[in-house]
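A single protein chain has been omitted from the complex, and every remaining protein chain is retained in its original position.
By letter and in written order, the chains are A, B and C; residue numbering begins at 1 in each of them.
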């Protein structure tokens, strides 16, 4: 009997802990989340500052200590998350579970592999939780909207990227033959790198054509790149416009059949009769 | 009795002055505005020329004098604006009031802090008045329209910028580890600077990857940046098309005060009551 | 009597000449136009080649001769155009009349002012006639369509450019103060040049920020430029889409009131009844 009571107590305690750590509807839960986000941002700042020579020289000791402090803090937090859940495996295998683990490993790894502590910036991904904390449901809706528009045009984008990759490899090889090593095009891979730099209009200038023929081909690639940039923009724009239209079309007035209502409309704007409930796909994070 | 008369006279004088300075419907008012705008443009030109070594060498004395002349002129104007109003505090706290003050301070400051006179270019913001002077209401309407479209998509843009910032920090850190100091990536902040230069397709070339792995990652970032540029364009375009279709924000329901109705709506979509006729909001600035 | 006859003969001769030179509906007229366009392209090529050191060294004499040959040819053509018309003043004052004159002056000018012959590339503008010659009315229609869309958004573009110019001047001045002469920002005008190079994502790299604060401000400008590029694109796209919609709206079926017909539709696509005639704005060039 005592063991059951004990177990019950542990469960209650577990539920309470889980509510603080995973929820954000209690005062303690909110406080936990705010402290967590501030810690994440601070720890990323520490990693960044540690890479700046002049700062690392003067405050290196302190930064290293801060790094270990945050790592131990996040390790404790990670274990608290696991023991607060009945079936921790779902959390461990989730997106956030993996990020949370990856956010502490590099510090321990840096004991064996110096330099790996710079991978700690992955901690930044943990800040994505901020959207949940601040109940920025609208922002999540917008993000979802953008992702939906992008994924709806993913086939067009694949075709587009495949075309660009083929173009870039062919042009890169041509330039390697035309310009050659003496003009900086030392190999086909590095010529392909040049072609990407040019086609995307980045244009570092670390490699640039010197011969007349090379410059003519480069000019052609640039004008092509100029036109090509219109294609992904056109795809995404058309999709964004369509997605919005699409959302409208989901709603139809039963009295006058008009379909052009906004997502938040409760009454038909043409005849004033009530509209059916609109329910968005349920989201969970 | 005399003091009241006196006060009356001062008030009349004040009203007249205010009409000349703030209004542009009298001949004197227009003349004042035109002279003011020419003075502003000239004073900005003086500041610019003063920074060019070869010109400052020959005409330095004259430019310094012109600078003081304009500063004193604008100081007098600022005080005239204040005394011409009954409640000057509203002007002082307004956008133009602050700009007008900031437009004279740097010259006085330059007596103590040499070099601060170059901040005088802030005077340029005063030229924004030109729209009011030339009665370019239509231009203001267009500006308002653009701002409305941008602010309607502000949530999408926030999500987008947040994603870009995260991407840039992660990529910058990766490149710092891959390329290292010997290839110009001296610290994580400067690697993040490189990532921004690359992702936005600016591509100075002051820092550029040298190793094969670094160039491969850079190529990936460029193609990503190429695709990413489509997103804000798509957002703004979709919003601009929609705003024109709708101008929805200008319509208000008299029953429930909701304002987000489409241009073609006859009934409030929230409460079902009839909407007033559509009429474009008259603009004043 | 003889003088009148003579005059008549001259008129007839004039009419015939004018038909060959200005028209393109006779065999001779077409031949004239084709020869003219080939001459123009060749003469521009000659000017270009003349500027290339290695070619000018070997073939300088020949190129100079070709240049004079084309100049004399175009001078004769210019006078023929004038004498073939009854009221040549309309031609002389027209766009093509001015271009035709400017296309011959630089060669004569180069006798006094060496180097001015390179302005002969203005001859290229004469090639615009090609559209008329090849009766590419559809191309002219498309060009007109693009120009209409751009000019419809000219107010928005003016507001946009004004904002960009203000931004660029303020940012340029800030960078001049932050970076200073030792980092390549030698004067405010050259800092403004840097700001334009950065904001438009050109990014030569001839001037680039060196200090941390400068790089941070530059990064901000880049991200801003990244977002700002969306605005003109959005404006033009919305206008292009609208123009097309607008053209549709000009056509309404009298039977079923549907308005979404194409420009070339003769019958209503919804009820099959005849549509009213559509007549485009008459164009003349």
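By definition in this document, a residue touches a chain if its C-beta (ideal position, glycine included) is under 8 Å from a C-beta of that chain, and two chains touch if they have at least 3 such contacts.
Computed from a predicted model, the values in this text were never measured in an experiment.
A.B. asks: Just to verify: which one of A:104, A:125 or A:229 makes contact with the chain not shown?
C.D. replies: Counting the whole complex, the residue in contact with the absent chain is A:229.
A.B. asks: Return the single residue from A:24, A:71, A:84 or A:241 that touches the missing chain.
C.D. replies: Residue touching the absent chain, from the options given: A:241.
A.B. asks: Could you pull out which residues of chain C are in touch with the chain that's been left out?
C.D. replies: 44, 47-48, 51-53, 115-116, 118-119, 121-122, 124-125, 127-128, 138-139, 142-143, 145-146, 149-150, 157, 161, 164, 189-190, 192-193, 196-197, 200-206, 229, 232-233, 235-237, 239-241, 244, 260-262, 264-275
A.B. asks: Write the list of chain A residues that the hidden chain touches.
C.D. replies: 155-156, 158-160, 166, 169-170, 173, 176-177, 181, 186-189, 192, 198, 201-205, 208, 212, 215-216, 218-219, 222-223, 225-227, 229-231, 233-235, 237-238, 241-242
A.B. asks: Just checking the interface: what residues of chain B touch the absent partner chain?
C.D. replies: Contacting residues on chain B, toward the hidden partner: 201-205, 233, 237.
In the analysis below, only the chains that are shown with their structure count from here on.
A.B. asks: Measuring centre to centre, with centres taken as mean CA positions, what chain is farthest from chain A?
C.D. replies: Of all chains, C has its centre farthest from that of chain A.
A.B. asks: Roughly how far is chain A from chain C, centre to centre by C-alpha average, rounded to an integer in Å?
C.D. replies: Whole-Å distance between the two chain centres: 44.
A.B. asks: Where does chain B touch two or more other chains at once, residue-wise?
C.D. replies: Touching at least two other chains: 189, 201-205, 229, 233, 235, 237, 241.
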